[in-house]
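So the structure is just underneath, and the comments pick up after that.
Of the protein chains in this complex, one is absent; all others appear in place.
Labels run A, B and C following the written order; every chain starts at residue 1.
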């Protein structure tokens, strides 16, 4: 099969050194695959001229779906026919990125048959990305994968493939079942994932605790961060064990953001009412400290990359929600969120941007969430605020009541 | 003289209680002054109806000046003829609000002759405000005051009356002569103060140290905050004296924002390289601690009240400037600032707003100030930045130089 | 009598002529000071000279006769010198210790109130209100009087963890720059202004009016040769009314006051801070604004009980967290406290780390 052998001195240099080389991977694939081979030559040309040659993606895909494939064509397809078309196919990964070798090998076999043999395991959103194929291969690829229980992930103005941290699969800190929630939501919203009808993309990411190992707070429109309501349990014996190898006051107590801990060399104490559950102490002394009480998550909303109005981190919307199958409350909320976004967002406006434009109140009222100080770092600074007629009625009624009782209710 | 006696039950209530009563003051004045008397009745009416009756100020003033008088008319001048006109005259206060009784009494005598006998000592900007007179009295008032060495303060789109803290007059912490600087600048910019030619108001306030007793950082377009370059001198004997009545670790060391202090019960130590000169320790132990080394000020720019785009605090422009008469460097800088503002500001845009619109770089380059990390709390977050052609030439030249020397200059 | 010859651009008189001799002598050479009690402090110069300051409350609106009284006292005890502070108190500067007690005695006798020095509450920065400004949605002097009557003990005797700076603004122009106060009152309108379309065309400039609106709520109404206001966007700042008289915004029933807290000016310990909105609306209740006053007092008391020594209100709140502030004070958290203006991005919380 092997086509033209390209001279690739620049990228060859990237085969040296201790870190595994993507160039080596490309060469591996290139041995039996013309597309991969041309991708090598194509890349060397980029390195030589310091410039990319890919064109804007055209709209390609599979029947009945509006996403899951990123169309890609080269400007210099004549020179590198193997990458004249070079579309990627996004396969929705299983929750937590767990696989069996059997499943993975099957994925590989199909991909070798239809594509470049190159993959991204995984893409930044979470998909298993199959890197580079031709338009005519898309339908066969989809038939092969979907018949074996694999589906495409999201792209375009749609729900994007939800993703999560390993959670209960291998972590002592998770506050809900991140794997199940992610699976469940993905199944629930198959239509929204495959058929773009949103104003823009919508991402969901689920982390089991404040460590946020899937970086939800920074790159998901809906960021689900596990947390708890209850005191931190302390195993004083284990504290003593840590004390043997750790300066508890410097490394833990002194770094507690709320200064609610103390350690006198004998006993560690936590004023739980002041603890903000940042997880620092727990991560540093996992054998000695653990959350207790009610488990659930904080829902945050709106994070995104900088285009157009600057990066956003997700904002706390619901300070605490219990997350247990079938997750009805969360699903209802998500639907309300989408409804509001649909009504208020212009094309290419992420939900965070729309909330910024329309105001948090409009959003919270629409989804039926009350204002709570946990949603903010600090209250507004400028006296430029809205009062609804209903607000005024409420304020006046409160004052009338106060007049009666003689007691103020600020 | 006394006119109609008004029944004023609501405001009469404000004569009770320990705090000195402005109503009592108004009544005092009302005894011999019809305008003050009508002001009383007018105010009672406001209290009764919960509504003000003043109209927008018309343009009134004195010949050759564009400011210094705030025109004020009542909507209900028929009912209260004494306040049908009720303009205020702003007298430029002396630096630091120091007076002799002789001077003050003279001010009072003139005011009784032409006005309501009511004053504000002082207005929020700093002027000695004469509260309420008629249009025809303005020229006589001006002749009387100006001939005795008093001038009007600012109003309108002009330089506003500069103001300062007591500084060297009675404070051990001042880093420059706030009184002299304020006097000197006010004299230098008489034309800008009296003849509005700016886009909007421009305020200057000068505090001798970070205590900022004139609140410059929050309410002056140019906020001058005294500071120093040099270590904090420590008198260990006085430290011991404080230790007798003060928990030095809790009240001083533990509250140092840079955590650069330590106290072992015997000696207080400061790591001056890490000190940010916040003044906390010095104010709490003024006998023991004092700044040393070079004295001067930080120049900050742009603070204002919330209308239109929200309140601003002043931004650091020049981290350090020496301030010694005749203050040539500062005056030149102020002129450059005004020139840039003049070129770039639309009517009713304060300089802070214009800087926000046009960008700090445009402003700093125009006034010839280099970028310095002291100007910012943290660098930009979004990768949306401008590069001039000159920047690119510079970057490339630097890299060429690095290639030659084999050493990077990040 | 003929008027004297007017002069222009003479500027303010030189301050030096108003400095007491002891100040002239020790100008810029002060060594330290001691706060003796809330009414008195002493500054000691490098020369060893001592200067006592007695601070006296002022309603800021002064009748000329009161100024004359102050002058008489200054003549008797201070060689005729006196000064006012940046917060509008009057200060008597005494260089002869023997005159200190007699001065205080006379001040007391004449009904002057001493205090305001050190860690308590001093005079309230405020604005014109109904006494003089067309824009006022409340009276400032009356509010101040009502507040200070209630908080008086913190002026003349009772101490707090640190200074608590109060302010009152009679409209959102916030002339007193109340936006960085420990606790402040801002008077607010709560209803969209009404426009007199008849007079509009003659009295107002369209671009100026449109440009005056912070939220772009105003658009032209060509049919009427006037403007229209988008009710969804207007937040009643009154700026349009300031630039255009035919726009009217005053509303006796619904104008009221809001309470903001946690601001500070100086840079000691922490950066200057804006005050933040905690109570969005209290009805205007002249002559004593009982609920607003009670709210302020309540906040002062909760602060006094919970803050560490030296912590300003805002520093205390930032240490414990705003959610805790609302809990401790029992103040209801409303939508109005959620920023939807220029600082929205920085004020929304972006972490699950808060207190319940």
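Everything below uses one rule, namely that a residue touches a chain if its C-beta (ideal position, glycine included) is under 8 Å from a C-beta of that chain, and two chains touch if they have at least 3 such contacts.
Note that this is a predicted model, so its numbers are computed, not measured.
In the entire assembly, the chain absent from the figure touches the shown chains A, B, C. Listed residues A:69, A:166 or A:261: the one in touch with the omitted chain is A:166.
Residue-wise, the contact with the chain that is not shown comes from A:102, picked out of A:102, A:266 or A:407. Across A:239, A:268 or A:313, the residue that sits in touch with the chain not pictured is A:313. The chain omitted from view is touched by exactly one of A:76, A:278, A:366 or A:392, namely A:278. Contact with the undisplayed chain is limited, among B:247, B:267 or B:402, to B:402. On the side of chain C, the interface with the absent chain consists of residues 267, 271-272, 342-343, 345-346, 350-353, using the contact rule stated above. Remark: the residues of chain B touching the chain excluded from display are 210, 217, 225, 227, 229, 257-259, 273-278, 297-298, 300, 303, 310, 312-316, 319-320, 356, 359-361, 364-365, 371-387, 391-392, 395-396, 399, 402, 408-410. Residues of chain A in contact with the chain left out of this view: 10-11, 13-14, 16-26, 28-29, 36, 39, 43, 46-47, 49-52, 54-57, 64-65, 72, 86, 88, 92-105, 107-109, 111-112, 117-122, 124, 126, 131-132, 139-140, 142-144, 146-151, 163, 165-172, 174, 177, 179-180, 183, 186-187, 190-191, 194, 210-215, 217-219, 225, 250-251, 255-257, 278-280, 283-284, 286-287, 303, 305-311, 313, 346-348, 377.
Going forward, only the chains that are shown with their structure count from here on.
Between the chains B-C lie more C-beta contact pairs than between any other two chains. The mean-CA centres of chain A and chain B are about 48 angstrom from one another, to the nearest whole unit.
Rounded to whole angstrom units, the spacing between the C-alpha centres of chain B and chain C is 13. Annotation for chain C: residues touching 2 or more other chains are 172, 174, 179, 214, 237, 274, 341-343.
Within chain A, residues 310, 381-384 each touch two or more of the remaining chains.
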